[in-house]
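All protein chains of the complex are present and in place, except for one that has been dropped.
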Amino acid sequence: MQVGFIGLGRMGSGIAGNLLKAGHEVTVYNRTRAKAEPLAAQGAKVADSPAAACKGDAVFTMLADDAAVEGVVHGEDGVLAGLAQDAIHISSSTISVALSKRLAAAHAKAGQRYIAAPVFGRPDAAAAGKLFVVAAGSADAVQTAAPLFEAMGQRTFVVSQTPDAANLVKLSGNFLIASVIESLGEAMALVGKAGVDKHQYVDILTSTLFGAPVYKTYGGLIADAAFEPAGFAAPLGLKDMRLTLAAAEDLRVPLPIASLLRDRFLTLLAQGGDKLDWSAIGGLAAKDAGENPD
Amino acid sequence: MQVGFIGLGRMGSGIAGNLLKAGHEVTVYNRTRAKAEPLAAQGAKVADSPAAACKGDAVFTMLADDAAVEGVVHGEDGVLAGLAQDAIHISSSTISVALSKRLAAAHAKAGQRYIAAPVFGRPDAAAAGKLFVVAAGSADAVQTAAPLFEAMGQRTFVVSQTPDAANLVKLSGNFLIASVIESLGEAMALVGKAGVDKHQYVDILTSTLFGAPVYKTYGGLIADAAFEPAGFAAPLGLKDMRLTLAAAEDLRVPLPIASLLRDRFLTLLAQGGDKLDWSAIGGLAAKDAGENPD
Amino acid sequence: MQVGFIGLGRMGSGIAGNLLKAGHEVTVYNRTRAKAEPLAAQGAKVADSPAAACKGDAVFTMLADDAAVEGVVHGEDGVLAGLAQDAIHISSSTISVALSKRLAAAHAKAGQRYIAAPVFGRPDAAAAGKLFVVAAGSADAVQTAAPLFEAMGQRTFVVSQTPDAANLVKLSGNFLIASVIESLGEAMALVGKAGVDKHQYVDILTSTLFGAPVYKTYGGLIADAAFEPAGFAAPLGLKDMRLTLAAAEDLRVPLPIASLLRDRFLTLLAQGGDKLDWSAIGGLAAKDAGENPD
Partner (left out) sequence: MQVGFIGLGRMGSGIAGNLLKAGHEVTVYNRTRAKAEPLAAQGAKVADSPAAACKGDAVFTMLADDAAVEGVVHGEDGVLAGLAQDAIHISSSTISVALSKRLAAAHAKAGQRYIAAPVFGRPDAAAAGKLFVVAAGSADAVQTAAPLFEAMGQRTFVVSQTPDAANLVKLSGNFLIASVIESLGEAMALVGKAGVDKHQYVDILTSTLFGAPVYKTYGGLIADAAFEPAGFAAPLGLKDMRLTLAAAEDLRVPLPIASLLRDRFLTLLAQGGDKLDWSAIGGLAAKDAGENPD
């Protein structure tokens, strides 16, 4: 297939590389052109504008947030202007449900197709083609895009014909991770104040009922109070809680733990935590409990 | 070793059976004597009182709650009266930190030793000798009891020389499970109201970051709204949140998620949920969101 | 003074009437022109567009929400287009802090002045000229507008030279009222389930420490479960919590009670409460506690 790819951060570069390896013709675009060079060396064409990356059957966007996506979609050189009739915009960014709805409407009006296909997995999984793809869109569009999803991930979950449902699933996943961080933070503040070694505690948890990567990763970070450098920065955590709560408000679903998490992120940022990893909210319970920072 | 065992529910019977298989001489006691018969058939002696089960090197108690433990410990026929000097009371029940402190003091005064050794695992793991034992007590007592722990579990974690630290670790584990139930309940209310299939959603979670037994088990129960019959009844969930919060109050550790969980259990019970499984709190978010029960 | 008035709901009509009585020349505008007639009978001129109401020294806007205010401000016939250099836009609507910031910037750019002047008080206080005005803006603008504030209210509080600070004070006031409703709802669910008469309970509270109008009004509504018809509808309560939380997020101030209140409003609306008074969140605690509705 002929496919464009807009957004060559660590996630996007990994995915675009795998699309190339699978034999697709890939045209890439990135605001900072230098990031396109490694892919050009692997055979990608480099476009001068978002629209110029939209000449094929489909175009991916993999960008930081709503504003970045809207920045490449609209305008003379944007995706909406560049994409052919029936061609597909595959949005893999973690964006708001509201923006995903607006994109679906805009592409429908322009006679184009739109799939939301956010992913679970970190940059190393993207590079290895081991992502999990959560896709939603019309059955025909998803079928057309299937070979692309196969190239980038180990498994594709099609969750709905309504694209924004996939964005909601992605956001809810980040909400659940943050829930694990907070509950671990509380439990570790408790047993830690009673003198239990926090590393041993994480070992107990992950050896028994909580043997998931998320407990190992975040339990370790909290036990070490190792919140720098940020793998996923605290302001992004706040953003995802905000987007989750906004989507939940539109659907009229109260989420008390998400509300609590939002307050935790605000506390963290108000106290200077902008550069910390989002797991630093897992240190707030100990701080409230009067534990002295090491 | 010569060892007594008081409390032959599903957990206790499994553990006592494995002590027998490992070659220990076991004297069992249960208020309802009929429950002792299968173990008698495997070679256990049957005692007529708690004290009569305390004639060996150690005695286990594995009972429902604080009141049940206090009921067998005190009085003429109780554990304190029956246990020899230096013999060990191994308390494996999920009891309060406060009671564990009182037991430690009472046994010390009586010249006896005391270990708290609650376990992680369900009745099938108890029967198979696959429990995880979380033990705390004096180094000499724990060393003496080590062969017993080996017979009953796959791994022993010694977390402290202060016995009640083990009770706190156990309680905190149940707090973390309840946190998973609540956060899953919120996430599933959210994506469910957007039309995503709840079983598929659980499949996505457990295939990606949340591949722990606790997510599979409780995600499935919430997706099916299958809260009867109770594996672990809602009033026991409330009890464990209460014990966790009481221990946290003594240590002065605020636990906002535990507070929220306590309120959830109260809501569930106030609305008639006494006979439901504790995972039924995972259905409250959907109810708040106006979802019709099936 | 020559002054325009846009938005002739119950609050706006009362205020405009008092401006007339105080001798000011008032030109009114309302989308539904019929509402302007009683004021015309009192001597007001009636304008055909927002811009046409902006020919004097100042123009008030008193509208339902952000969208309504933006609707009259922008465009060819809008306030920005109609207002003279140095003339003042006095915004008395309960709007978002973010919109107030944008209005301040837009008027500054157009060489006009801008005051935020939301009010405390109900329609009867507006009609009687007994409102409390919370004003913020440049000292010269506030001084110019002082005779207008005197005509409409019993007291003016100038809280800042930054207009949006006044909007924040207004929103925080609604947050505090909702806090009273929720805490009263919890307390009354508690004593009510113990058999105490709820009306007598409100009488005790208001006779002792809580002798403020807000306790009398809302305590009575909760005791009677009299949530229809709505004096201030539940969706407006949710809106004000949302605006409060959004402003707090920008300032990085966590507000756990506001988060809880937002969840309460969502629960109320998810269960069909759109037409209820916002005090109906005060009935949720009793519902959670299993109290049967009368």
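Letters A, B and C mark the chains as written, and numbering starts fresh at 1 in each.
Definition applied: contacts are C-beta pairs under 8 Å (C-beta built on N, C-alpha and C of every residue); 3 or more make two chains touch, one makes a residue touch a chain.
Since the structure is predicted, the reported quantities are computational estimates derived from the model, not experimental observations.
Given that one chain is not shown, which residue among C:I6, C:L39 or C:L205 touches it?
Spelled out, the listed residue whose C-beta touches the missing chain is C:L205.
Which positions on chain A touch the chain that was left off?
266-267, 270-272, 288-290
If you put the missing chain back, which residues of chain B would it touch?
Residues of chain B in touch with the missing chain: 238, 242, 248-249, 252-256, 259-260, 262-264, 266-267, 269-270.
Touching the absent chain: which residues on chain C qualify?
120-121, 132, 134, 155, 157, 159-160, 162, 164-165, 168-169, 172-173, 175-177, 179-180, 182-184, 186-187, 189-191, 193-197, 200-201, 203-205, 207-215, 244, 247-248, 251-258, 260, 285, 288-290
Here is the rule we go by: only the chains that are shown with their structure count from here on.
At the chain A/chain C interface, shared numbers over all numbers used: above half (same) or below half (different)?
Same, since over half the interface numbering is common to both chains.
Just give me the whole-number Å value for how far the CA centre of chain B lies from that of chain C.
Using C-alpha averages as centres, the distance is 53 Å.
From the mean C-alpha coordinate of chain A to that of chain B, what's the distance rounded to whole Å?
38
Indicate the whole-number Å distance between the mean C-alpha point of chain A and the mean C-alpha point of chain C.
One centre to the other, that is 39 Å.
Could you list which residues of chain A touch at least two other chains?
In chain A, the residues touching two or more other chains are 248, 252-256, 260.
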